[in-house]
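Next up is a structure, given as structure tokens.
For this depiction, one protein chain was excluded, whereas all remaining protein chains were kept in their positions.
Letters A and B name the chains as they come in the text, with residue numbers starting at 1 for each one.
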Amino acid sequence: MPIERQENLLRMKVNGRAVEVQVDPTWTLLRVLREKLGLTGTKKGCEQGDCGACTILLEGKAVNACLVMALQAEGKEIETIEGLGTPDRLHPLQKSFIRHGAVQCGFCTPGMLMSAVALLRKNSDPSAEEIKRSISGNLCRCTGYAKIVRAIQNVSDFQEERGHATGD
Amino acid sequence: MQKFQFYTPRSVDDALAFLSHNAEQTKIIAGGTDLIPSLRQEDLQPAFVLNILEIGALRGITEQDHRIRIRPTTTFTEMVESPVLNRHFPSLVQAAAFVGGPQIRNRGTIGGNIGTASPAADVLPAVLALDGELELQSKRSGTRYIPLSRAIAAPYKPLFQPDEILTGIILPKLNPEARSTFVKVGRRNAMARARMNLAVVLGMNREKVITEMRIVPGAVMPVARRMERAEGALLGKKPEPPVVDAAAEALAKEMVEVTGTRWSTEYKFHVLQNLFKGVLGRLTA
Partner (left out) sequence: MKRRGIGIGSMFYGLGYGFSREDISSATIEICEDGSVIVRSGEVDYGQGSDTILCQIASEELGIRYDTIQMITADTFTTPNAGPTSASRVTYVTGMAMLKAAQAMKKTLRYVAEQMLGQKDLLFGDEKVYSMSHPQKCITFKALAKEAHLRGAPMVETAWHDITTKDVDPETAQGDAYSAYAYATQLAEVEVDTDTGKVEVLRMISATDVGKAINPLNVEGQIEGGMAMGLGYALTEEIKQEGGYLKTHNLGEYMVPTSLDVPSIETHIVEVPLPSGPYGAKGVGEPALIPTAPAILNAIANALDVRVTELPANLENLHRLIREKEKGKTG
């Protein structure tokens, strides 16, 4: 039979590192990231694609991890918030969020940052309107979005240091 | 979620072969933006989930002399960014651009929008107004074609055989004098289901006589369709205000005939007319 054998083995790249895990086929990528890989930076909000708290980058595109079946990530490159920066080495976007007061409860923040990364990679000097559109799938109840938009707009030295993302 | 097995075929033939054995117990997944919430809520409990996202032949947009072919797992984002669609079918681009938010658009697909056949779908009415035709394949009966206008029986019930896969959406190019547009009314400016949407194709000759008139309102009826009575009221005429107003009223009345009167009917009756008049005003300016 030409269809993949039902091994439920998921092989993907997460934050630059090859990963291999056995998964329950009914699991979403969100659940695998949080419960199998311990990457709890990606948040579980509504689990139906309405809030964006679980936003990750799948092959560079911002998607809701709760709407990707785990096995759909086979062979794909995943980037989560953990790959963006570390407490000792914050990403310029993270620094900008802190400097601008764009973090209150912090629950939407990882998703916001990933959406912002996706935007800034395509458009390094976005207008406020473009920024708002890029985070329009990320709900925030605390900030009214004002300082988040400003933080993204005023990030300095946004650059991709792909090497460091794995924390090597 | 109820237990199921998950398979990822690498070709259309593989997918069709699988379906020829397991159709009744299989759900096909592409972007998953509709399917996954249904699976979580256990509205659907298939034994198998078939992932068609890795089949290259099911993705992409090709332009031919007289038609444009959109393959089903083309995402809304890809549609928005497609130069071909922007040039030929702005209404389709507008419809895709308003679905959900960026994350949804990066996963959701045109095939899914049609296959789910939600009454509030955005892309589906636009495809209807563009006289879209569906290409379906199965191992059992090969390839068949059906106009989208005849493919949806009821909300969430497309007339696909269980062992069939949607393999193409074919759109005939418009005459040079025709233009397409799409508007949507949502409760908020992103992540909003359509409260109402409207897909229109309008063509006028040099004398400003309407030669092409296709009207598909969405999210106002169980199944979206062309509104022929309203179309007939404008075809062959000039879009002068009394004519347009009369057609708008005919449009709203035709809608109410289908839906009957419910709590939301008064809103829809008036707003549909307003939307239509606004669209026509802009298209004929």
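Quick note on the criterion: a contact is a pair of C-beta atoms (placed from the backbone, for glycine too) under 8 Å apart; a residue touches a chain by one contact, two chains touch by 3 or more.
This one's a predicted model, so the numbers in the text were calculated from it and none came from an experiment.
Per the touch definition above, the residue from A:36, A:95 or A:132 contacting the chain not shown is A:132.
Of the options B:101, B:132 or B:239, the residue whose C-beta touches the omitted chain is B:101. Counting over the whole complex, subunit A has residues 45-46, 48, 50-51, 100-101, 103-106, 128, 131-133, 135-149 touching the chain that is not drawn.
Not every partner is drawn; the one left out touches subunit B at residues 101, 185, 187-193, 195-196, 264, 266-267, 270-271, 274-275, 278.
What we mean here is this: only the chains that are shown with their structure count from here on.
Separating the CA-averaged centres of subunit A and subunit B is a span of 30 Å. By the touch criterion given at the top, residues 1-4, 6, 8, 25-26, 28, 47-50, 52, 55, 58, 61-64, 66-69, 71-72, 74, 115, 118, 133-134, 136-139 of subunit A touch subunit B in their complex. If you check the complex, the residues on subunit B that touch subunit A are 1-11, 13-14, 17-18, 29, 31-33, 36-37, 39-40, 49, 51, 53, 77, 100-104, 106-107, 189-191.
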